[in-house]
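Starting off with a structure, shown below.
A single protein chain has been omitted; all remaining protein chains appear in their positions.
Each chain carries a letter (A and B) given by its place in the written order, and its residues are counted from 1.
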Amino acid sequence: MSAVEDVVTEAPAVEAVPKRAMTLGLGTSLVVLAALVIAPIFVKNFIIFQMTMLLIYGLAVLALNILTGGSGQFSLGQSAFYAVGAYTSAILMEHANMNYALTLPIAGIVCFAFGYLFGKPALRLSGVYLALATFALATAMPQLLKLGFFEHWTGGVQGLVVTKPDAPFGLKMSQDMWLYYFTLVISIGIYIASINLLRSRSGRAFMAIRDNEIAASAMGVNVALYKTLAFGVSAGITGVAGGLGAIAVQFVAPDGYTILLAISLFLGMVVGGVGWLPGSLVGSAFIIFVPNIAEGISKGLSGAVFGVLLFLVIFLVPHGARQVAMVAQQLLGKMIKK
Amino acid sequence: MELFTNQVLAGIATGAIYACMALAVVMIYQAIDHLNFAQGEMAMFSTFLSWQMMQWGVPYWGAFVLTLILSFAGGILIERLLFKPLAKAPVLTNVAGFIALYGIINSFAGLIWDFTIKQYPTPFGSSPFLGSQLISTHQAGMIGVTVLLLILLFIFFQYTRIGLAMRAAAALPESARLVGINTSWMIALGWGMAAAIGSIAGMLIAPVVFLEPNMMLGVLIYGFAAAVLGGLTSPLGAVIGGFLVGVFENLAGTYIPGVGNELKLPIALALIITVLVFKPAGLFGRPIVKRV
Partner (left out) sequence: MTAMLNVKDLRAYYGQVQALHGLSFALNEGSLTTLLGANGAGKTTTLRAICNMVRSTGAIEFEGKPLSGRSTENVVRLGIAHVPQGRGTFTTMTVEENLQLGAITRTDKKNIVDDIERMYAHFPVLKQRYTQQAGTLSGGEQQMLAVARALMLRPRLMLLDEPSFGLAPLIVRDLFKILGKINREDKVTILVVEQNAQLALELADQAYVIETGKIVMSGNAKEIANNEDIRKSYLGY
């Protein structure tokens, strides 16, 4: 009786994901972590670079996931926060000769403030309206970065070249490998902090707003505060990712941060599973590798191949990687019982 | 003063493009409660179909009508094949589907017709309209068609039973089923109509922006903006929104220093968002009364 089920489930804007289902179990987490630690030893520098980008985009997707999966707000403007983070790091390194590691917290703070302030007027918007507002931000950002007024610092259309850091303490490690481990440590830190955030009082407030804003405010949740806070946190993490991205790519330029980046991050979140934080890494892998695969299959039709692959993923697993993980977990559970 | 009037007139002329697209946007929004990001690409593909027919010797209006029918059928087909299976999936998954569709259509159009720009004919001619250098007869014709389309849509939604059924299915699917409406087909019908209206928009826009696979990208964004500004539930609002956005954009480009072509879009969007902060349902959208 398929006609029957049609009726019962009206898909909500963002599905309610219980808190515990937002993360992986300890055992699985350790396995994934071990794989991430060991893998670079066996591969070439270019692949290490790609793995670094995987982590960086993973962070950016995670940030969007906190905003959307956590607090139910939607953003197509993440590329703007990413750009601000990247430029903050690049300018501090090149103009103020600051150590790369120190620029990251500053990038995070600057973006937090930016996101928090942007979240204020965005409070009155929801759904498509918020999507349009954030979209406007994303389209405006590359143009703003090109403005002659800022050119002294931003390098205008040309952008800025960033020096890649060497491994410290005389470690015998290639620059790429050092940067990978550096990024990995930061990513783990942010991941753990995010989980704790979502499990905290604030996290509960986010989720209450996501599930029912009116009920949340009736329970005494300061809806305005937490919604803007979610924007701030999300922007802050995206900013750190942007800073890391600038260091890894060794270059910032306005056209690297167009709306396409924001759309990619959005796709990453959907493919990874909205509201499932570990899925961010899966989503990040999708947006980094699938375009390459599509290009490999057919140069002229790469857009179409990408589209078809994306359709396949969302047909097979409309709830993203979270769905795969849940099915796998159930199967495993059954096998163990037997 | 003359500069001002001229810019307003020119804005109305470009606004007609946005208004036309905004109508298609509102149409699909009525049916499925989403903005379809692939709508511009669907319109572009339809326009290429009509161009191809004219290359094969079909006269303009013949190609126009055939394209309309094909687009309607195509819209329904896309819904049945690609989006009906996603009906139960989360909303954001559907949005991802729109983006995928965008890539597929854009890529195929490029493969079939390549990326060089092509001339596209206009049935209205392109001489100055009533002696004005600012509005051509084509642009005047476009405004006329948009207004006509608007009137037809208004009649359809307000005074026909199927229009009422479509509105009901969009507003409250479960209740709509309980009065016997086949909501699934209403959605398909909405897709078909949106595709058909989009194809009209595409065929009217193509003589202005020239025909090529990326021709609708900018137009769609402005069309969204216009629809949101006017109120996504109101076809009239969408059209007025379209004209307003056109005028906004032109005036900003002329009077605000430092606004080149590149910053026109962000400024127009920023203005729209400012409006939305004060009128969240858009200028003409029906404010929704909710009992909690």
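Assume contacts are C-beta pairs under 8 Å (C-beta built on N, C-alpha and C of every residue); 3 or more make two chains touch, one makes a residue touch a chain.
The structure presented is a predicted model; accordingly, all values stated were derived computationally and were not measured.
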{"item": "Listed residues B:43, B:92, B:135 or B:181, member touching the removed chain", "value": "B:181"}
{"item": "Where the missing chain touches subunit B, by residue", "value": "161, 164-165, 167-168, 171-172, 174-183, 233, 286, 288-291"}
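Please note the rule applied: only the chains that are shown with their structure count from here on.
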{"item": "Rounded Å distance between subunit A and subunit B, as computed from the means of their C-alpha atoms", "value": "31"}
{"item": "Subunit B to subunit A touching residues, read off their complex", "value": "34-35, 82, 85-93, 95-97, 99-104, 106-108, 110-111, 173-174, 177, 184, 221, 224-225, 228, 232, 258, 262-263, 265-266, 269-270, 272-273, 276-277, 280, 292"}
{"item": "Touching residues on subunit A, where the partner in the complex is subunit B", "value": "5-7, 9-15, 68, 74, 121, 124-125, 128-129, 131-133, 135-136, 139-140, 143-144, 146-147, 214, 263, 266-267, 269-271, 274, 300-308, 310-311, 314-315, 318-320"}
